[in-house]
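This structure is in structure tokens; I'll ask about it shortly.
One protein chain is absent from this view; the other protein chains keep their places.
On to chain A.
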Amino acid sequence: MLAFLLRRVIQAAAVLAVVGLIAFAMFRFAGDPVNQIVGPDTTVAERAQIRTDLGLDDPVLVQFVRYAGNVVRGRFGISYQFRQPVSQLLAERMPATLELAFCATVFALVVGILMGVYCALFRDSWLAGLFQAVSLIGISLPTFLIGILLIYLFSVTLGWLPSYGRGDTVRLGWWTTGFLTASGLKALILPSVTLGLFQMTLIMRLVRAEMLEVLRTDYIRFARARGLTTRAVHLRHALKNTLVPVITIAGLQLGSVIAFSIITETVFQWPGMGLLFVQAVQNVDIPIMSAYLLLVALIFVTINLVVDILYTVVDPRLRLPAGRTA
């Protein structure tokens, strides 16, 4: 187990190193950052001065080593547009994104699994048919359109929920949370549903398909033959076996929920990392872009690792004794 973990951690580090190289390369290939900082009437001498200050004159290798060293220590450079450390900018916005991603994931998992289980157990009911139809819509409509439709319905027409922002937040140390105020919670609903809808339909369809598969297996037949209650057969034996593959997908989806909250954050003007990234792209603010790239890679790699570990917790067959290979 320890060897397995160590191997996975080394693999993760390798992935991050490659992403770091790409993130660094962005500085070289995404245009001259100096032009973005200065006005048209800046003198050549001043431009040269800025260039030297930012270390853009040094050899590529020196720059990369310096970059990597800084990144490891959590220094992602100074944002061109805000003139603030990128790490500070990201830290300010991270709570908003993480809270949104958390709510979206909980929504997707809870509703997706419930609907999936229902569809598998009562596959011929009209409600299962309705869920299936709704899931098709969820999977095929683009996120921004769903967001706009929800805003139109619940904010503009009904006036129940706010259409943008986080509402009132409470500061807990460096973390700002919207969970503690009514307006903060209300503001979370629409963006969470928008962000989680795609994952929810995906999980629903996956759970349904897996569960139908599991219900056909011998051990479910045998569980019935043992006279177990329908509830025990369905919710203990069938559901647990269904969730083994679902964990992988759901875990990976959590990564993409964080990474691709960009669109939802833009639609709802949600003050998170995604919105920061979109603004950075518009302004060619490369330090923010590269830091965001690294952060997303880190999140994905971490989640992958956690999913692998979770797998062995759920499925005893994967718990290999030390020294034996699969």
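Convention: contacts are C-beta pairs under 8 Å (C-beta built on N, C-alpha and C of every residue); 3 or more make two chains touch, one makes a residue touch a chain; residues count from 1.
In this section, contacts and distances are computed from a predicted model.
Undergrad: Out of "PF01796 domain protein", "Biopolymer transporter ExbD", "MsuE subfamily FMN reductase" or "Peptide/nickel transport system ATP-binding protein", what name does the UniProt record list for the absent chain?
TA: Cross-referencing UniProt, the chain left out corresponds to "Peptide/nickel transport system ATP-binding protein".
Undergrad: Where the complex has a chain not shown, which of A:13, A:62 or A:314 is the residue touching it?
TA: Of all options in A:13, A:62 or A:314, contact with the hidden chain holds for A:314.
Undergrad: Which of these, A:70, A:84 or A:229, touches the one chain of the complex that we don't see?
TA: Result: among the candidates, A:229 touches the missing chain.
Undergrad: Which candidate, A:35, A:70, A:84 or A:217, sits in contact with the chain we can't see?
TA: Considering all chains, including the one not shown, the answer is A:217.
Undergrad: By the contact criterion defined above, which parts of chain A meet the unshown chain? Give residue numbers in ascending order.
TA: Its contact residues with the unshown chain are 217-219, 221-230, 232, 237, 240-241, 244, 314-317.
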